[in-house]
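Of the protein chains in this complex, all but one are displayed in their positions.
Going by the order they are written in, the chains are A and B; count residues from 1 in each one.
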Amino acid sequence: MKTSARNEFRGTVKAVRQGAVNADVILDLGDGLQIFANITNDAVEDLRLTPGRQAVALIKASFIVLSPDANIRVSARNQLRGTITAVMPGSVNGEVKIQLAGGRILTAIVTNDALQELGLAVGAACSALIKASHILICVDD
Amino acid sequence: MKTSARNEFRGTVKAVRQGAVNADVILDLGDGLQIFANITNDAVEDLRLTPGRQAVALIKASFIVLSPDANIRVSARNQLRGTITAVMPGSVNGEVKIQLAGGRILTAIVTNDALQELGLAVGAACSALIKASHILICVDD
Partner (left out) sequence: MKTSARNEFRGTVKAVRQGAVNADVILDLGDGLQIFANITNDAVEDLRLTPGRQAVALIKASFIVLSPDANIRVSARNQLRGTITAVMPGSVNGEVKIQLAGGRILTAIVTNDALQELGLAVGAACSALIKASHILICVDD
């Protein structure tokens, strides 16, 4: 199966913590990268997510907030740092590609205004902020 | 493949309109239901989305806004009307299930405060509002 989500990061479930309706899932991608996802308890059971299980985090490019700054004190549980490898401005929105640890490429869509204002250009360091509740988890079987 | 997205609606691509960076895709679910998705042009090409192609819209439960009212004038391109079949309050958020045309069940997560304030209860009519940019499209092959 292929999805429109521009970011698909494969990893291993490290921890699952269930609440009344929602659950926190931590996915270890390797190379020191972790993804925190907030999904429903139903999804945890349906996908049989337990530590050690292989899973993929899907992140839509338009859900990502970018910042040139590192270690921002922000509620978003995911803060991935890398180097910009491509910038493509559109009419209102623009696309940015960021290389993360292990050569992974992250694609983000932000406004052209943000691209200019923040000086997001090829070669610059950049942090991608993603709320745990914006991440989808999928499994192969 | 299974995903944590609580809503997976299968349909046929009806139209694709490409811009500079993003594209609009209309998916016909049958039973008079349509889904409007806003995805990247790259995704349109990668998934070979053209009219007539089978595809699935994935919608995370926490991206859905609910209203008891019908035909709200709102920028959200998706406004699906149905009847509430289940409500499960949690500690902060609660889950609502809504039956749409053709027996499809839509699952939404909203705050408990919203549940009480809007009187969202089993048997009530309810609209689900979803921005086109919050929808993921996937294909089987």
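In this section, a contact is a pair of C-beta atoms (placed from the backbone, for glycine too) under 8 Å apart; a residue touches a chain by one contact, two chains touch by 3 or more.
Remember, predicted model here, so these are calculated numbers, not experimental data.
K.L.:
Which residue, B:7, B:93 or B:107, contacts the hidden chain when the whole complex is considered?
P.N.:
Of these options, the touching residue for the absent chain is B:93.
K.L.:
Residues of subunit A in contact with the chain that isn't shown?
P.N.:
Touching the chain left out of view, subunit A contributes residues 17-20, 22-24, 36, 38, 62-63, 65-69, 72-77, 90-93, 108-111, 113-115, 117-118, 120, 129, 131-133.
K.L.:
For subunit B, which positions touch the chain that isn't shown here?
P.N.:
17-20, 22-24, 36, 38, 62-63, 65-69, 72-77, 90-93, 108-111, 113-115, 118, 120, 129, 131-133
We adopt the following convention: only the chains that are shown with their structure count from here on.
K.L.:
Distance from the CA centroid of subunit A to that of subunit B, rounded to the nearest Å?
P.N.:
It comes to 21 Å between the two C-alpha centres.
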